[in-house]
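And now, subunit A:
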Amino acid sequence: MEEQLKIDFEKLLEKSNFSKKNIEIKRKNFNNFIEKGFPNKREENWKFSDLNQIISKNIKNLSFYNDLSKPNKIDQSTFIAGLEHNKLIFVNGRIEKIEFDYEEKNNIEILDDLVLEKPNNANNSLLFLNNAFVSKFFKLIVKKNYSLKKPLVIYNITNKDLVSKSVNLKFDILLEENSSLKLIEFSNDKSTTNFININYNFDVQKNSILKNYKIDNNSNSNIKYYFNNISQDTNSVSEIFLLSSGSEFIKNEINCNLNGKYASAFVNGVFLLNGSKHHEIKTNINHLVENTKSYQLIKSVLEDESKAVYQGKIFVDSKAQKTDGYQLSKAILLNENTEFNAKPELEIYADDVKCSHGSSSGSLNEDSIFYLMSRGLNYKEAKKLLINGFLLDVVEKITDSEIKNLIKNIMSLKQ
Partner candidate 1 sequence: MLKIKNLKADIDSKSILNNFNLEIKPGEVHAIMGPNGSGKSTLSNILSGKKGYKVSGEVLFENKNLFELETEERAHKGIFLAFQYPLEIPGVNTNIFLKTSLNAIRKANGEKELDAIEFLKLVKLKAKNLKFDEEKLNRQLNVGFSGGEKKKNEILQMSILNPKLSILDETDSGLDIDALKTVAAGVNSLRKNDNSFLIITHYQRLLDYIKPDYVHVLMNGKIIKSGGPELALELENKGYENFN
Partner candidate 2 sequence: MREKQIDKLKDYKYGFTTDIENIRAPKGLNKEVIEFISKAKKEPKWMLDWRMKAFERLKNLKEPNWQKPKYPKIDYQDIYYYSAPKSTSEKPKNIDELDPKLLETYKKLGIPLQEQQRLNGIAVDAVFDSVSVATTFKDKLNEVGVIFCSISEAIQKHPELVKKYIGSVIPLTDHYFATLNSAVFTDGSFVYIPPGVRCPMELSTYFRINASQTGQFERTLIIADKGSYVSYLEGCTAPMRDENQLHAANVELVALDDAEIKYSTVQNWYPGDEDGKGGIYNFVTKRGLCKGINSKISWTQVETGSAITWKYPSCILQGDNSIGEFYSIAITNNHQKADTGTKMIHLGKNTKSKIISKGISAGFSDMTYRGLVDISSKAKNSTNYTQCDSLLMGNKCGAHTVPYIKNKNPESNIAHEATTSKISEEQLHYCQQRGLNPEEAVGLIVNGFCKEVLQQLPMEFAVEAQKLVGISLEGSVG
């Protein structure tokens, strides 16, 4: 693979028009990646999901150069219907459309010619890979006191032309003081066996609100990694909802730093898996100052041979008195070969805090099924009803009612 990487990297530099500064940074990142490679289970963070093995098992002849010179056709049928929204459309990793029809143009800015950051000390090899191979790095700025009137949907569409490629995307999103954004990330994949690596950096400033809904619902054979870095200032709110269901493998990593007093973070997620799918959510919520709050709720329903992993960590700095941190994960295993792994972790250095976590996993309650059947439902209906009830509770946490309804529709939870 190393040979391929080197060839593809040089090809990328040759065909693109990067600044000197960016080339230098890309080389550093590239060398770091070559040194570390894909993460494997010997790393604590990847203990339950050996990415190196998953990639070599699922992807034959992975290549890292992606020709973005020609535009791709946008399949309009993938658009979300019944919801007025702004669009950022990527097809096979290429930006095809930027459309903010509903917004005041002077209150929004999009930059795409940015200097990359130097290799960070986080030692995350997938970020090295991302920085080395990403072709355009976008930044969206929402100006002070502006709230987007309609949600922004980032479409990540892949079609059957994309096979065994490594796709890297990178976004920075800055919410200036008193601003707000509802962001839906919507994936639609018809491609096969690609490795898609997406890096988001959210900077949520004073009194701002970020709502981020990530929807991955149609079945596909891609391997995906998301790294979401969120930095929150005083009195800001972030709300993340994940529907993790469609791709063969997804690991969603969320690193959230609560840097300002009264900042709060909510992470809610649903794993709905079948076949041999293997999904993971890993969170690091860092309470760094007084009076911050975090809440995490993750529910999984697992069928066939699927596997779900939840690694959730709450860190409380010694300065972060009056922290309120809560974490709960629940899983229903429907088949003999399913597997649920959890590592709910607390690391606490302040004494005046309220932190708790809970985790449970097991089968559907047979007594409840029996009760429903005695009221006339058949086994399948009874099971469906119970599972929907189990999941609905997470979806109900979504604070935007329009998007809540959309997600209920997508998950066929409408009652």
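We take it that contacts are C-beta pairs under 8 Å (C-beta built on N, C-alpha and C of every residue); 3 or more make two chains touch, one makes a residue touch a chain; residues count from 1.
Quick note on selection: all candidates are chains of the complex that A comes from, given by their letters.
Since we're looking at a predicted model, the values are computed, not measured.
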item	value
Touching chain, any copy counted, for subunit A within the complex - options 1 or 2	2
Subunit A to candidate 2 touching residues, read off their complex	44, 318, 321, 331, 333-363
